[in-house]
Structure formats: C-alpha cells, structure tokens
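Only a single protein chain was left out; the remaining protein chains are all shown in position.
In order of appearance the chains are A, B and C, and numbering begins at 1 in each one.
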Amino acid sequence: METGIAISFWILAAVTIASALAVVLFRNIFHAALFLVLCFFTIAGIFVILSADFLAAAQVLIYVGAIAVLIIFAIMLTRETQRGSPSGRLRLPALMVGLLFLATMVFIVVSTDWQVITEIPDQPTTSAIAQALFSGEEGFVLPFEIAAALLLAAIIGAIVLVRER
Amino acid sequence: MVVGLEHFLILSAILFSIGLYGALAKRNAVVILMSIEIMLNAVNISMVAFWRYIAPALMTGQVFVIFIMVVAAAEVAVGLAIIIAIYRSRETVDAEQIDLMKW
Amino acid sequence: MPLKTEPVMINFGPQHPSTHGVFRMRITFDGEVIVDMEPIFGYLHRGIEKLAESRTYTQNIPYTDRLDYLASMSNNLAYVMAVENLAGIAVPERAEYLRVIMAELMRIASHLMAVGALLNDMGAFFTPFMYMFREREKILDLFEMVCGQRLTYNYMRIGGVSQDIPEEFLPALKRFIDEMLGFIDEYDQLLAENEILLARSKGVGILPAELAINASVSGPMLRASGVKWDIRRADPYSVYDRFDFEIPTGKMGDTYDRYWVRIQEMRQSTRVVKQAMEQLPQGEVRAKVPLTLRPPKGEAYARIEAPKGELGFYLVSDDSANPYRFKVRAPSLINLTVLRDLCLGWKLADAIVIFGSIDICLGEVDR
Partner (left out) sequence: MGILEQFEQWLVNYWPSWAAYLVPPLVAFAILSTFILVVVMAFIYIERRGIGRFQVRLGPNRAGPFGVLQPVADAIKVLIKEDIIPAKGDRWVHWLAPIIAFIPALMIFAVIPFGHGAIFADLNIGILYIIAISSLGIIGVFMAGWGSNNKYSLVSAMRTVAQMISYEIPLVLSIIGVLIITGSLSMVSIVEGQHVPFLLLQPLGFLIFFLAAAAEINRTPFDLLEAESEIVAGYHIEYSGMKFGLFYLGEYTHAFAISAIVAILFLGGWSGPFLPPALWFLIKVFSVFIVLFWLRSTLPRLRVDQLMGFAWKCLFPLALINIFITGIEAIIWPNFPWQLLILNILIAALLIVLWSGFFRVAGERVSFERYGRGIAKGLALTFRHLFRHPITVQYPEQRLTPSRRFRGNLLVWDVERCNGCRACARMCPISIIDIETARGDKGLVVERLEIDFGRCMFCGLCVEACPVEALFMSRDYEKASYRRELLVMKKEQFVAAEKRPSAYAYPELEAEMPPQTLLAPPKGGR
C-alpha cells in the first residue's frame, strides 16, 4: 500500500510539475491550456493520494470541467493564438523571484519540525465536510452564504462586462 | 521511500513558484490567469496535505479548499469577462499593452 | 465604447449536405448571426439554353427534363405549350387532361421532396424525409407505368403526350389519391404541431408581400407571403379552368407558412387530380404533328404554375427546325434572389432552413 502510494505520488508529482512548466513555457497558448487541464487532473490524483476523495471529484468537476473549459473558450474568443504567449520584459526578475520563493519555502518546509499524525484517516470525507460546513457552532455557514453571494455577484458581473451593447 | 508531508509541501511550493513565474513573466493576460490558477492549486495541495498529516480530525483544511475553489471559479469568470471585454475594445490581451487605466 | 467582435467568413458549399445540389453561400457571421451572405451559383451550368438552339423542337423535350429534375413533367408541359403556341397546334382534350394529372402529381411529388428536405435541414433525422419519399415513390411508380422512366420522363409531346395511359393506370392512380389525403394527415400529425418545428420556423425568414412582388418571386413562396397569385387561376392554361380548387395563402410569409402552403397545395392537387380523373374523356392523345417540326417565324411564351413557381418558356422561331432563341424563366433562380434579404440577421442554422424553405433545384437555377 505504501509503495503504491509512493509510486503514484512520484508519477503524479512529475506530471504535475511538467505540465505546470509547460503552461508557463509553451508559446502555443492552446497547448498551454491543455496542459493546464492535465495539471488540474493530476492534482486531483494527488488529492486522491491524500485520501480527500470528495475534493478530488470537486477538483475535476470545477477546475477541469468548468474553469479550464472557460479558459479555453476565452482563448478561442480572443484569438490570440497567432501571437502565442510570449514572455515579457520581466522574465529574468520573475525567474529570480520564483526561485527565491521556492528556496525559501523549501528551507522552511525542511527546517520545520512538523507534528505529523501517523494514523491514516480512512473515513469518507463527504459527510465530514458537510458537518464542518453546516454545523451550528464552529461551522462555516456564514462563509458558505457569502461564497454563494460572491458567485452570484461574479456571474452577474461577468454577464454585465461581456454583454454586447 | 515513504511519502510524507514534506513531499507534498515541496510539490506545492514548486507549483506555486511556477505559477508565480508565469504570472510575472507572461504577457498574455489569459496565461497570467492560468498561472494564477496554478498558484491557487498549489495552495490547495498544501491545505489538503496539512489536513491529512496534521489535523485529520478537523475538516477545516478541506473546507478551505472548497472556498478557494469557489473563489477561483468566481475569479476566472470575472477575469475572463474582463479579458474578453478588453480584447473587444483593444483587440489585444497583451498585458504590457493594457497599461492605460482609462481610454 | 461599442463592443465589437470579429466576423468570420465561412463557405457553405458547393459541396454541403443542405445546399440541395452544388450551391454555394459565402456567409459572414458574427458569433452565429449572419451579417452578410453572398449566394454563388453556376456550378451546375450546362448551357441548356444554348444547346437547345442547335436541336429540333422535339429533341429539346428531354433537355427540359433536366432543368428542374424534381418536376420534369411540369417542365415538359411548359415547353410543349410554348411550342404549341408558336406553331398554333391544337391539343386533343384527353391529352390536356392527362397533362393536368401529370402536372398535379408532379406538384405533389415536388412538394413532398421540398418539405422532406426542409425538415432534414431542420435536423429531423430523415424520418419525415423517408415518409415523404415513400409517397413520392408511389407517384414515380405511376409515372413509370405511363412513360417508362422515373425521373426524366420525356412524356409530353408537341401536340399531346407520347402515349396513352395503360389500362391499369387509372385504378392505381385512384388508389394513390385515396391514400394520399390520409398520408398528408399523418404529416400534419408528425410535423404541423411539433413544438420544435414551430420554434424553428415560425417568424423565421419573413418575406414581406411587397418584397416578394418586387423581386418577382412566384409559386408557394409568393402565396406564403399572402399574395393570392396562382397562374392556374390568374391565367388559366390547359384545362385548369374546369376544376374546382382553392389557392392556399399564408399570413406572415415566414418559413412555417411556406411549409404550410406546400402541405395545403398537396391537398388541393389531389382534388384536381380526382376531378381530372372523373372528367377524363376518351379519344386521341396526340395531334398529328411531325417529329421534326418547323413552326412559322415568330415568338411565343408559355407559362405554367410549376411546383416551384411560374415556369415560362420563351421561344423564337426563325422558320427552321431549331428554335432561334430558347429562354427559360426559372422560378428557382428568381425565388433565390431574395435569399440574402431573408437570411440577414438570422442564425447560421436559420439560413439553412430558410434556404430549404425556398425549395430550389439547382438544375433549374444554373441550367
């Protein structure tokens, strides 16, 4: 079981990183978007490894099914494919910032002594998430409602923005 | 080799840095949006990893991920709407050419 | 600050499943809305009008079959009427009745084809098309019985028809006519109230009566726009003044009305055929006319109400065996001229449906 998880992790991590790199490095923007889909999908796989099954499904549903498709749609609507996705003037500084950030994070992660709990949570997470979201006292009912309002606002905003006048 | 919390966190950090680089370096607004999505996903991974290895009893990590997804969806909807609106009036989505606050 | 999108140009045809032949439309659309369209034809041009000048009057009859090949009998009829006008030939009465029967059967067959293809353009998966082909097949059977061919009949002759009907023709025709009304009711059941068909055709591609008249549109298209103009009534030819039938007209001139008018005309055609069958006299079917005819110098025009509209043949004779000038007034071509006006502002899918509702035959458009 452990070996299986390890193998899956390494494969998934490699694909995730490769596809994320492809997203930012490819000049063909449509290919970049397709690699973004792959990246999202492998991240869903990583969620499965982390035994967050509900989130894995939600990841595929929301990121792959909705967000990635929207992005591809936007690419077609803007017809920027001929120009591709070139890098700007900030390429080198951006690279520096990225590497610096990465180094800091790796240092922090490695140097921190994490209080890891070893036993594996093997219960279905769906009802637990529901409990956490909607339970009275320490639940997230208000944020949930606000999220709903946010989505509504975003939908209306998007419609208003792109409406043909 | 046993996979632990650090692995997921470092994966998350790498993804975040890639997203950061893309968001800063790229000129196409849609690619910038895509990079931001990668960053959000990196955060999601670390959230779930923390939940899994630090506090499996509390579902807060997962709940946070859900909220991040909601925000990401809203962000993409509005962001793409803005990009398309800009494209229709300026016929470009090059972030370096969209530098006017008003036109 | 007006928002704008980039228009896209797309070529429909010449090879496209719903251009009813080799027709091409260059459509510029914005999103899915048509902003410009340019009909381009001529892919099936065979120069029939010029070819006809080097052939004798009789030899031209098979050529007219190949104009509107979905209504060959009507083409035959219009052409031989023009030649008869030119040469002043009287046609035996039985032949006139046979001609009327054939022309009306042809109208039913052509309308069946038009409506079936229209439904196919709307996306019905061949079912109405197959049902209508079934009935068209019966008409083709009848034609085959009379003249031995199923598509290019070459049945009419100058001064009559090529041969008398065989004895089994009338019973078979009677059976068909009796069945046909029931089948038209079936089409109504399948189509007339179908919500999707209504949604796709009501109000789509409205042709105002004024535009229709100005563009010289004729046939079911004109009548769908509410103009009660049918040459069978307005300028009766053959023996049409002896029959009792109605001229259905539409109200709005939209795609649905064009569909509806065709369905109603099929009903009226069955009435005409029934009456013609009852009144059919005995006698000769062909006046004594030499196969190589030399009409006197002059010119003549004959027009009939073909299934697709006013079909006219204009002939000029220079006293030789061949026509000096042979001109076809092709209803398909003239009805097609309003296509652009009908389609602008509608969706891509509507353009196909509007085009289908015009009911053209490329053989006649390009000649």
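What we mean here is this: a contact is a pair of C-beta atoms (placed from the backbone, for glycine too) under 8 Å apart; a residue touches a chain by one contact, two chains touch by 3 or more.
Keep in mind the model is a prediction, meaning the values are calculated, not measured.
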### Task
Tell me the shown chains the invisible chain touches, ordered by label.
A, C
### Summary
Given C:Val91, C:Val115 or C:Cys147, the residue that touches the chain left out of view is C:Cys147
### Query
Considering the whole complex, which of A:Phe73, A:Phe107 or A:Phe134 touches the chain not shown?
A:Phe73
### Message
For a quick check of understanding: of C:Phe23, C:Tyr131 or C:Phe326, which residue touches the chain that isn't displayed?
### Response
C:Tyr131
### Summary
Contact with the hidden chain, among A:Ala6, A:Leu25 or A:Ala57, goes to A:Ala57
### Residues of chain A in contact with the chain not shown
3-4, 30-31, 34, 37, 41, 53-54, 57-61, 64-66, 68-70, 72-73, 76, 124, 126
### Message
Counting contacts across the full complex, list the positions on chain C that touch the omitted chain.
### Response
8, 10, 16-18, 32, 55, 58-63, 65, 119-127, 130-131, 134, 137-138, 141, 144-149, 152, 154, 162-164, 166, 168, 172, 175-176, 179, 186, 189-200, 202-204, 254, 291-292, 347-350, 352
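FYI, only the chains that are shown with their structure count from here on.
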### Message
Suppose each chain is reduced to the average of its Cα coordinates; what separation in Å results between chain A and chain C?
### Response
62
### Query
Using mean CA coordinates as chain centres, what's the chain B-chain C distance in Å?
63
#### Entry: Where chain C touches two or more other chains, by residue
3, 5
## Note on the structure
Residue ranges of chain A touching at least 2 other chains are 162
## Note on the structure
Residue set of chain A touching chain B in the complex reads 2, 5-6, 9-10, 13, 16-17, 20-21, 23-24, 29, 32-33, 36, 39-40, 43, 46-47, 49-52, 54-55, 58-59, 62-63, 66-67, 70-71, 73-75, 77-78, 80, 83-91, 93-95, 97-99, 101-102, 105-106, 109-110, 114-117, 119-121, 125, 128-129, 131-133, 140, 143, 147, 150-151, 153-155, 157-159, 161-162
### Query
Which of the residues in chain B end up touching chain A in this complex?
1-11, 13-22, 24-28, 30-31, 33-35, 37-38, 41, 44-45, 48-49, 51-60, 62-63, 65-67, 69-78, 80-85, 87, 92-96
